[in-house]
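In what follows, a structure is listed as structure tokens, so that the remarks can point back to it.
Just one protein chain is left out here, and the rest sit where they should.
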Amino acid sequence: MKEFIQSKDVAKYVKSGMSIMVGGFLSNGSPENLITAVLDTNVTDLTIICNDGGYEDKGVGRLISAGRVSKLIASHIGTNPAVGRLMQDNKLTVKLVPQGTLAEQIRSSGAGLGGILTPTGMNTVVAEGKQVITVQGKEYLLEEPLKADLALLGGAIADEYGNLRYRGTMRNFNPLMAMACDIVIAEVSEVVKMIDPEMVVTAHPFVDYILVGGQ
Amino acid sequence: MKEFIQSKDVAKYVKSGMSIMVGGFLSNGSPENLITAVLDTNVTDLTIICNDGGYEDKGVGRLISAGRVSKLIASHIGTNPAVGRLMQDNKLTVKLVPQGTLAEQIRSSGAGLGGILTPTGMNTVVAEGKQVITVQGKEYLLEEPLKADLALLGGAIADEYGNLRYRGTMRNFNPLMAMACDIVIAEVSEVVKMIDPEMVVTAHPFVDYILVGGQ
Amino acid sequence: MDEKVIIAKRIALEFKKGYLVNLGIGIPTMVADYIDHDQEVVLQCENGIIGIGPLSECTTELVNAGGLCATILPGGSFFDSATSFSIIRGGHVDVTVLGALEVDFDGSIASWIIPGKKVPGMGGAMDLVVGAKRVIIAMTHTNKGIPKILKKCTLPLTAFKQANLIVTEMAVIEVLEDGLHLLEVNPEYTIDQVIQATEANLIIDNVIPMKGIEQ
Partner (left out) sequence: MDEKVIIAKRIALEFKKGYLVNLGIGIPTMVADYIDHDQEVVLQCENGIIGIGPLSECTTELVNAGGLCATILPGGSFFDSATSFSIIRGGHVDVTVLGALEVDFDGSIASWIIPGKKVPGMGGAMDLVVGAKRVIIAMTHTNKGIPKILKKCTLPLTAFKQANLIVTEMAVIEVLEDGLHLLEVNPEYTIDQVIQATEANLIIDNVIPMKGIEQ
């Protein structure tokens, strides 16, 4: 039930105040055209979930620099100075999460699990206010599942059925986010007739809309 | 650091009383030659973790029928009458686990997580004696991580580096088990020069020994 | 018409265009034969496939959830068991159709064990009934005259309060908060006959003839 859309159609699926997961690692595998399409709307007050803050002029960082984001959940924000500036001005709230925890929080929500039990972050500020559960004699932090209204995926190649595979390291968070959001829009560099069933990474039932174009 | 081995070498890695994960779903993707190699040794008192009990004369069921198994952890045992017989004679203990829970228990151990929080089995006998954890207002069962001494994988094609990909539905539990055991032996139907990096499912650091032969 | 065919044909009408559907073993598997091609329903099997097609000559590479050799349709894909149950548990399957030994007033289901008699195991059923958006029970209305739709299940549960619709050769019954609503009755039976064959109370508002079994 995939629908191939144009940039201008993206406006139908975004609105102010919504939560959006954006694929990519330091903008590698981020959907630049979808991000531009969101910037072309007037939505604001977004909660963004992404591995990092991107760069000031690249990746998800462009939404942050443009002041469209009120909350960012990420593992790293050091590459985008706009994040620090907006935090100091109290215009942006940032929740820093260990990268592996972030990946599993997203996966667990897509997998219908109640979050994860991880040793990561024990005895650090990350553990503050969280449940500690002992399993087989070892202590783990309970980190809750993370979902969002919309996923914007990048780094992909689609087939005519709407299946996706990813190119190189552009895979990163994209397949996890595809399963953890109500609406999933993928930006793809090309559309092939059919992806080998062994090579499909995100199966077509998880993709709602496809924008062709971009890297 | 992969080593290509012969059937007779398998004896070096198995011993009585050990726990073994065996890939396959109703024997599809089970390593028949590795199972034969284990039968050719005199090991006994094995704990087997497998999706199911296989068939009396096929898959992991052959180890059970031969009386080599003292404990079976599986989601389904209806296709192998030997399982029921041995249970009645108190020669075999069976722990039945929902299939999705079993998959995630194995994955969580390989991923260094403290088990999973699942809604599956709540308010059933599966929940007896287990912790119930409330997350975001919903109750989940805590199911502990599952690991083993040895993994016997099937359904795979290897490359010269020791990477694996799987054929069709033979993938099932194999890649999960590859990450949850101390020693991993894979039976492969063929060895190709190099698997496309996008198609590798089990990367070579997780494979210790490879037996060529079989389907 | 064979009672299993009646059940299968009626259930096929429940699918909407593009639905991702998981069919259990037995009567549920037969539903596939009656799905209208225009519905573009996609079948998932828990052993790791989206887009499973008809049975085939045995290839060893590809089996369905019953272990029978099958095919993959264009646009299909393969994945491991953890991914498969992420799809199932994560609410991505629109409908699952499963057999049952008993269903009760609450929509609780018993399907995996008759203690002391038959212990096949739960396989993927516990995950499917908890995870799928809609759970349809496909079963004969009685076991040789003994009601299977009960006030309270007597056998160990597969899941508590998860059935949404019960389809038998006699009737279609919806499970709602206030109880079991008799929606449709096979014209070969009277409403009274259905009531007689059902232990649980049936709420009877507006009963129509059972759909999909005309010819």
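Letters A, B and C mark the chains as written, and numbering starts fresh at 1 in each.
In the analysis below, a residue touches a chain if its C-beta (ideal position, glycine included) is under 8 Å from a C-beta of that chain, and two chains touch if they have at least 3 such contacts.
Predicted model only: the values in this text are computed from it and were never measured.
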{"item": "Shown chains that the omitted chain touches within the full complex", "value": "A, B"}
{"item": "Option touching the unshown chain, where A:S19, A:N51, A:S65 or A:N163 are the choices", "value": "A:N51"}
{"item": "Identified contact with the non-displayed chain, of A:S7, A:T44, A:S75 or A:Q131", "value": "A:S75"}
{"item": "Selected from B:C50, B:L113 or B:V188 as touching the chain missing from the view", "value": "B:L113"}
{"item": "Where the unshown chain meets chain B, residue by residue", "value": "1, 107, 109-113, 159-163, 179, 194-195, 197-198, 200, 203-206"}
{"item": "Absent chain, residues of chain A that touch it", "value": "25-28, 51-52, 74-79, 84, 87, 94, 96, 98-104, 106-107, 118-126, 166-176, 201, 215"}
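Everything that follows uses one rule, which is that only the chains that are shown with their structure count from here on.
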{"item": "Category of the chain touch graph - line, ring, star, complete, other", "value": "complete"}
{"item": "Rounded Å distance between chain B and chain C, as computed from the means of their C-alpha atoms", "value": "29"}
{"item": "Whole-Å separation of chain centres (CA-atom averages), chain A against chain B", "value": "33"}
{"item": "Chain A-chain C separation of Cα centroids, rounded to whole Å", "value": "35"}
{"item": "Junction residues of chain B - those touching two or more other chains", "value": "104, 118-119, 166-168"}
{"item": "Residues within chain C bordering two or more other chains", "value": "72, 78-79, 82, 85, 88-89, 130-131"}
